[in-house]
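Note that one protein chain of the assembly has been removed; the remaining protein chains are unaltered in position.
Per-chain residue numbering starts at 1, and chain names A and B are given in the order in which the chains are listed.
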Amino acid sequence: MKQKKIGKKIVCWLFVILFLFTMISPMLYMAFASFMTEGDLNHIPPKLIPSVWTLKNYVAAFAQQPLLKYVFNSFVITIIAMVICITAGCMASYALTRTNIRFKKLFLVFVLAISLLPTITLINPIFKMYSKFGLLNTHIGLALIISVLDLPMTIWFLTAALKGIPVSFEESAKLDGANLFQLFIYVIIPLLKASIFSISILVFIGAWNRFLLSQVLNQYEQYRTVVVGLTLYQTTHTIPFGVVAAAGMITVLPLMILVLLFQKNILGGIMEGGVKE
Amino acid sequence: MRTKSMIGMVLSTAMLATALGGYSLTAAAEGTETQVTINYYGRPDDNNVETTIVEAFEASHPEIHVNYVELPDSSNDRLMTINTVLQAGDSSIDVFAGDVVWPPIFASAGWVIPLDDYLEEGELDSYLEGPLSAFQILGNTYGLPFMADTGALYYRKDLLDKYGKEVPKTWAELIETANEIVEGEGDPNLRGFASYWKQNESLTSSMLEIYWEKGGQIIDENGECVIDQQLLEETLTDMKNMIDTGVAVDGIETFDTKAARDVVCAGNAVFARDWLSGYGPYNDSETSVVAGNMEIAPLPSYGCLGGWGVMVSAYSEHQEEAVEFAKFRANYESQMTAFELVDIKPTLKETYEDEEFLSQNPELPKYLPALEQSRPRPQSPFYAEISGVMQLEIHSVITGLGTAEESAAKIVQQVQQILM
Partner (left out) sequence: MERRAKRAGYLLLLPSVLLIGVLIVYPAVNTIYQSFFEIRTQTAALGPKFVGVKNYIRTFHDEHFWDTLWWTLIFTVVSVFIELLIGMGLALIMNKSIPGQGIIRTAILVPWAIPTVVSGIIWTQFFSQNGIVNYVLKVSNMIGESLNWLGNEWLAKLSILIADVWKNTPYMSLLLLSGLITISKDYYEAADLDGAGKWKKFTRITLPLIRSTMSVTILFRIISAMRVYDLIVAMTGGGPAGRTETVSMYAVNTYFTYGNTGYGATLSVLMLILSVGISLLFTNSLKLKGSV
């Protein structure tokens, strides 16, 4: 019996490892490619591991474009967008689940419907608007529009999460004399930690990867984001894949480190705490 | 409480970020108080070519500051950004680099100004006719070309010499020569013809080059559709045959520029159709096995004119300064700089006649024959849509998803509808 169980477990694990490997393989390829010479990259049949390791791509990645500035811009814009989105989202979802305002369902459906508008239709009107109000080529301008794009999803998601949390916690806090603000900070947010964390990551990465709007609204180099910057390595019909891979690595690694750190801090804790009655 | 400190951290970062973000355009984008600042939406800054030219301009024109905005290489991406700004009637673009197929669209939209009033007598004569004609609509010049490009035929000189073959003057000859050489070499990896027939603009260009040899036209001077359906069908059949008989390299219908060039550089193609920019990579000894053996010739009949030029926006608030820069960007010095830094082929006649320049750059004259035998793509404001329709149908035939007969009929029908 025990052998069967162990056997099954090993097979299960093999599947998981194989699967995880497939998930990471493109990134592995990108990692290796960032160290390959051009000869290796263009080689037919394709080379998986560099025959000659070189740092040329990384040097070029920084030399051809102000990559660090782009990363900085992306960080600033993404964080602002995330903060706006989560804050407004939390407030809205609380209002929708814990107060007795009218038109709740209407609001939810309206918010959803309006978010279904294809992003391309936003480009021209937003450009005109921002041009008038001097919001072009700023951090706050781009951050505002990006935050709104994920706001409906955030509201819906947090609303669903809040619905699943019993009101009893807040009742006891109210009995202790907590006002709305304190209720929010000390009771609701800790309970929603897991959901807020998940949705934050998604908003963060979604904002980080936004291309069309970033390209059109922040055209000047000082305010350019990294995803737009990555397209500028291409010259006269060819993409220097090695350089783009190197730039890609520089873009992705900080994100990964952030995620690794944060998920341990918050998600790990919640496992023990749980939502025990 | 940990949550509290986390919230605090995030909030303070956000506040800091907002404070930084509150900054508007920094000094680098603005000039000093007496200067006029113009925005130049240029080509990619490969090897610092654009910034070098901009600096040279500012040195000789201290009263003008140029804010260079880099746009991606893909023509469609650039179009999207420039389109958005001009459609809003916004003044943020003063002067920009435009693809040779854009002038009809922009001119008919009224988004660019004619430059004739700013040009002196005979100034236009210094430009090669082909590239210049692309920017001339109804007698007005809407831009100045600074990069010459065309579809050209590349061939393996060593192989042609080995078999005593001449450079083919017709497509039929090309196929025949290719087959002979491939058979003679007996190399399983070698193919007769390489190009990139992925569903994009280059595919339409390739088709036009074969169609033009048969004598077909797309539109006439009035902008009406004059496609010869029979000839079009033959063209599509020819292209399909090249794939079916193995003359064309495997996967040609999925290739983009890079994939095709990789095949050529690995020594696996006898002929190739590529833009002028292919010459460098093919003969780069570091990455190409056939360096020194790939030569260039005009395509049978005509090659598709390509290239870029500089245009001035009709919404610019500094039109005079913008035109100054436009003229500078397309002048002799700038084009020489561009050639030296990034191998961009010049559009000025004197560069191809200047003895000193030629002695330093001996391969330059090789491009002339192809350039002289090039023809612009149909100059209609609706060209983009026409090309879109054609790309789809051509690709349908070469991937076997449709017959040449059906696709030719569909193309004619849809083009007529677009031009109605």
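One rule holds for everything that comes next: a residue touches a chain if its C-beta (ideal position, glycine included) is under 8 Å from a C-beta of that chain, and two chains touch if they have at least 3 such contacts.
Bear in mind the structure is a predicted one, so any value in this text is a computation, not a measurement.
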Touching the unshown chain, subunit B contributes residues 76, 79-80, 83-84, 87, 105, 108-111, 198-200, 250-251, 253-255, 259, 262-263, 381-382, 384-385, 388, 392-393, 395-396, 399, 401-402
Hey, which subunit A residues sit against the chain that's not shown? 16, 20, 22-24, 26-27, 29-30, 44-46, 48, 84, 87-89, 91-92, 94-101, 104-105, 107-109, 111-122, 124-126, 129, 144-145, 147-148, 151-153, 155-157, 159-161, 163-165, 180, 194-195, 197-199, 201-202, 205, 208-209, 211, 226-227, 230-231, 239, 241, 244-245, 248, 251-252, 255-256, 259-260, 263-264, 267-268, 270-271, 274-277
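One rule holds in what follows: only the chains that are shown with their structure count from here on.
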Distance between the CA centroids of subunit A and subunit B (whole Å) is 36
Touching residues on subunit B, where the partner in the complex is subunit A: 2-4, 6-7, 10-11, 13-14, 17-18, 20-26, 28-29, 41, 44-46, 67, 69-74, 77, 80-81, 84-85, 87-88, 90, 92, 257-258, 261-263, 265-266, 268, 275, 277, 281, 286-287, 342
Which residues of subunit A touch subunit B in their complex? 38-39, 42-44, 64, 75-77, 79-80, 83, 123-124, 127-128, 131, 134, 136-140, 143, 185, 189-190, 193, 212, 215-216, 219-222, 228, 231-232, 234-239, 265-266, 269
